[in-house]
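Only one protein chain is missing from this complex, and each of the others stays in its spot.
Showing chain A:
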Amino acid sequence: MIEPRPLTRWLILGTVGLVFLVPIVAMGEFTLRRGLEGGYDFSRWIAVFSGGLTGEYKGVLTALGNSVVLATVTVAVMLVILVPTMILVQLRFPYLRRAMEFLCLLPITIPAIVLVVGLAPVYSVVAKMFGSGVWTLSFAYGVIVLPYAYRAIQANLAAIDVITLSEAARSLGAGWLTVLVRVLLPNLRHGILSASFISVAVVLGEYTIAALLNRVNLQTALVIVSKSDPFVAVIFALLALIFAFLLLLAIGRIGAPRIKRSLTGASS
């Protein structure tokens, strides 16, 4: 009754799908072009991957390294600060759940470009305390991944009975550390894995904060490279998009809660 007729379904999905494929195909076509004489080959891809580590693309690879560091530290910040707090709120402070949700979803309302206006002075202090290493940016990234990570973990938390699990463990004589590490974290692994993957994807795609705080990450490097060698920028962008796609596909496949759709779907 409410399902569309097969013809309607495939007409809509086919048309939109094809149109949305065009820019991706165009990126591929763009990178395969052979200079002025026309035709296609893989020379640009070969150039990037053969001489890449030392050659002229070293800058992009360094930036990619920076982004990997940022992604790792951001996931660590999230695991160390967000996950224990969410468990604690679930167990001990159920009346703080709404407040916690509000705080964690707040970064959706505050655009990164607004946040960066206030982050600039904060980071001049951070640089004095921790140096100006690129990893310090992870503190800001921890905030922008908050809504995504929160939704992923909360969906998992809601699906398991944290209170019964922890009381069962404690009545068997487990200390709180044992409860956390051996009982709760294994039960939350899907949520935590999804949260980590989605955080990695967010950090790899982040441009705004890095650009305006004058840090180098993958996206800022790509913008700079695109001015001199647009082909290389498009190659890396295509690879990054495919990588993010595979990350998200993996989240769906590990049978985790469907975080992407619940991110903004049911916030009431």
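Note that in this section a residue touches a chain if its C-beta (ideal position, glycine included) is under 8 Å from a C-beta of that chain, and two chains touch if they have at least 3 such contacts; residues count from 1.
To be clear about the criterion, contacts and distances are computed from a predicted model.
J.: The complex lacks one chain in this depiction; which UniProt name from "Cysteine desulfurase", "Acyl carrier protein", "nitrile hydratase" or "Putative spermidine/putrescine transport system permease protein" does that chain carry?
T.: Per the UniProt record, the undisplayed chain of the complex is "Putative spermidine/putrescine transport system permease protein".
J.: Among the options A:F49, A:F130 or A:F245, which residue touches the chain absent from this view?
T.: Looking across A:F49, A:F130 or A:F245, the contact with the absent chain belongs to A:F245.
J.: For the chain left off this view, which of A:L119, A:V134 or A:L184 is in contact with it?
T.: A:L119
J.: List every residue of chain A that touches the chain not included in the displayed model.
T.: These residues of chain A touch the chain that is not shown: 1-4, 8-10, 12-13, 16, 20, 22-27, 29-30, 77, 80-82, 84-85, 88-89, 91-93, 96, 103, 106-122, 139-140, 142-143, 146, 148, 176, 198, 201-202, 204-208, 211-212, 219, 222-223, 226, 230, 233-234, 237-238, 240-241, 244-246, 248-249, 251-253, 258, 260-268.
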